[in-house]
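Working notes, beginning with the structure itself.
Only one protein chain is missing; all other protein chains are in place.
Take a look at subunit A:
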Amino acid sequence: MTATLTPAPSAAATQRRKGPWLTQRRRRQLVGLALVSPALLVVLVFFLIPLGMTFWMSLHDWPLLGEHSWVGLDNYRQAVQDQTWIDSVIFTLKYTVFITPLLFVAALALAVLINRPGRPARVFQTIFFLPVVIGFAAAAYLWLYLAQPGLGPLTDLAVHLGLGTRESNWFATSTSALVTVVLMVVWKMTGMQMILLLSGLQSIPVELTEAARIDGAGPWQSFRHVTLPLLRPTLALVLVFSVAGSLLAFDQFFIMTSGGPSNTTITAVYQIYRTSFINFDLGYGAALSALLMVVLAAVSALQMLLLRKTDHS
């Protein structure tokens, strides 16, 4: 498809010389093509070509340095039997199932709370949104320090609240490490989802909720039967963003737990990173990336499906 794009300008030139054959309709098509071609070029160079190369590499034994050789589907065969990879996929799913509802409920609650006119609501909106503007890695380091046994202020807080002792190390078990990371991500990402949901809420005409109230619906009923259904396109968008983001989780675990204790918090992307850049096995890393991409494509397909349904209703 993209191959037809590159010669577009020269084709346009030829057409122009022929004059009479260049109909108004064709001219518009060519101008359209010329206008989108920069964007298509970017997609080609930064997405399609790397994508093709990833797939090509996944069919090879491809070390970072040195010769590469064709191995066909061997990397994929290895992946389905690779226990470390399977464990990392299971952990990623566990993390996604754990964090998605937490994030979503927190974000929706905040969005409903700040969905009102007036300065105070805007002030809180800003406060809730603040963590979003911190980089993910910076936020992870911040929390790593906050939760550090013996050093971090969270330990102090926990001691005062009777939730732990100075000896407690929240990164020491697989579950508590996961909980600590999840808390960080909720703190970091809720604001983003809140803003998206807020824009969805604000697009619902006030008349509808008013009408519901006149018909005798309580606040919960009008939320359940009016607001939520009308919010569906936004909900689908937010959920898919959230799930895709969680499936691609890497920095938070890389920085905060280093995959520990005893390699129990290694996510799929973390495993791809290890394969490619610690073991220097780019071919196998590419195969794992391709597998992960299939899952992400499935999630995106689900998004399309959910959005289309709302259009019909």
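Please note the rule applied: contacts are C-beta pairs under 8 Å (C-beta built on N, C-alpha and C of every residue); 3 or more make two chains touch, one makes a residue touch a chain; residues count from 1.
Just so it is clear, contacts and distances are computed from a predicted model.
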Complex member absent from the view - protein name from UniProt, among "Sugar ABC transporter substrate-binding protein", "Anti-sigma regulatory factor (Ser/Thr protein kinase)", "STAS domain-containing protein" or "Cytochrome c oxidase subunit 1": "Sugar ABC transporter substrate-binding protein"
Selected from A:Leu108, A:Leu144, A:Leu230 or A:Ala268 as touching the chain missing from the view: A:Leu144
Of A:Thr126, A:Asn279 or A:Ser300, the one touching the omitted chain in the full complex: A:Asn279
Identified contact with the non-displayed chain, of A:Thr100, A:Asn115, A:Ser258 or A:Gln303: A:Ser258
Hidden partner interface residues of subunit A, rising order: 64-66, 144, 148-151, 166-169, 171-172, 177, 257-263, 266, 274, 277-280
